[in-house]
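The structure appears below as structure tokens.
Heads up, one of the protein chains got dropped from this complex, but the rest are sitting where they should.
After this line comes subunit A, so read on.
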Amino acid sequence: MLQYILKRILVMIPTLLVTSALIFTVINLPEGDYFETLAAEMQAQGEKADLSRIEFLKKEYGFDKPPVERYFWWVTGLLQGDMGYSFEYQRPVREIVGDRLMLTMVVSFVTIIVTWLIAFPIGIYSATHQYSWGDYGLTFLGLIGLAIPHFLLALVFMYAANVWFGTSIGGLVDPQYLNQPMSWAKLWSILEHLWIPVIIIGAGGTAGMIRAVRANLLDELQKQYFVTARAKGLPPGKALRKYPLRMSLNFFVSDIGDILPSIVSGAEIVAIVLSLQTTGPLLIRALQSQDMYLAGSFLMFLSFLTVIGVLISDISLAILDPRIRLQGTATK
């Protein structure tokens, strides 16, 4: 087992290196750079961009050097924990991302928990009451959540919340609480806003998870061991919890790998529509304006979390299901 974990960790190093090269290349692919984009935007609304000033800034930030050299600067910086400098915000990337990370994690955690709380009971109910009215009804609801585009749902919810409850549109808190220390009133205001992104971001995930729990559980319910257990007189609830439910958790554990980065990145599009001050809009904005160290370092951070997440899910899978562990060693 220890050897297995060690191997998995060693594989992470080249993976991350390749990822970093890919990220850097892709960000550099569009012609021009941040300063040219900035000049273009300024000119688009009649402002003048001083060309010599732009040249000056480019030199200032090393854009006169070849890309390969810049890549090495960046990667060595990353290794030392320096995520680089954001042109747009004029501050180190770490400070900018740090400010928003907390809020993103709150939204994501609450969403994930809510998704689980809704999806598991429904999934179990649907599986154990297959083809019943309840099964159909709940599945239908879930599929609606999956089918409606998130941004549309977000707009409808925001409008409704504003007209019915007077909640301010977008954001995670009423404007008067921005830049204020946390207080009960502010917390209440956050809760008042939080349910919208949670429901919207959760809607698709819930539906997917309901289907997965239902399908996996149904498979197990038809297997011999469950039939035997029931035949031996084990009460239905206990029989369900003790065997098939555990077996159906495989998919759920392997999903953890994806959860970690999604906690940090949040749901970008929904966050933009809802104007949430999370990391998602920051990343997209950075990509648009070619604020390359902000975008690159942030993507790198996400890749790192993905790799860690996959590692965790691999390890827990190996613990949960011996078949995986054995197969893993047998083929190698």
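Definition applied: contacts are C-beta pairs under 8 Å (C-beta built on N, C-alpha and C of every residue); 3 or more make two chains touch, one makes a residue touch a chain; residues count from 1.
By definition in this document, contacts and distances are computed from a predicted model.
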item: The complex's invisible chain, by UniProt name, from "Protein translocase subunit SecD", "Sarcosine oxidase subunit delta", "Peptide ABC transporter substrate-binding protein" or "4Fe-4S ferredoxin-type domain-containing protein"; value: "Peptide ABC transporter substrate-binding protein"
item: Candidate in contact with the missing chain, chosen from A:Glu60, A:Asp219 or A:Asp258; value: A:Glu60
item: Hidden-chain contact residue, picked from the options A:Ile27, A:Val107, A:Ile124 or A:Met158; value: A:Met158
item: Sole residue of A:Leu6, A:Leu152 or A:Ile169 that reaches the chain not shown, by the stated touch rule; value: A:Ile169
item: Touching residues on subunit A - with respect to the absent chain; value: 30-32, 37, 40-41, 43-48, 50-53, 55-56, 60, 85, 88-92, 96, 99, 158-159, 162, 168-171, 175, 178-179, 272-275, 277, 281, 285
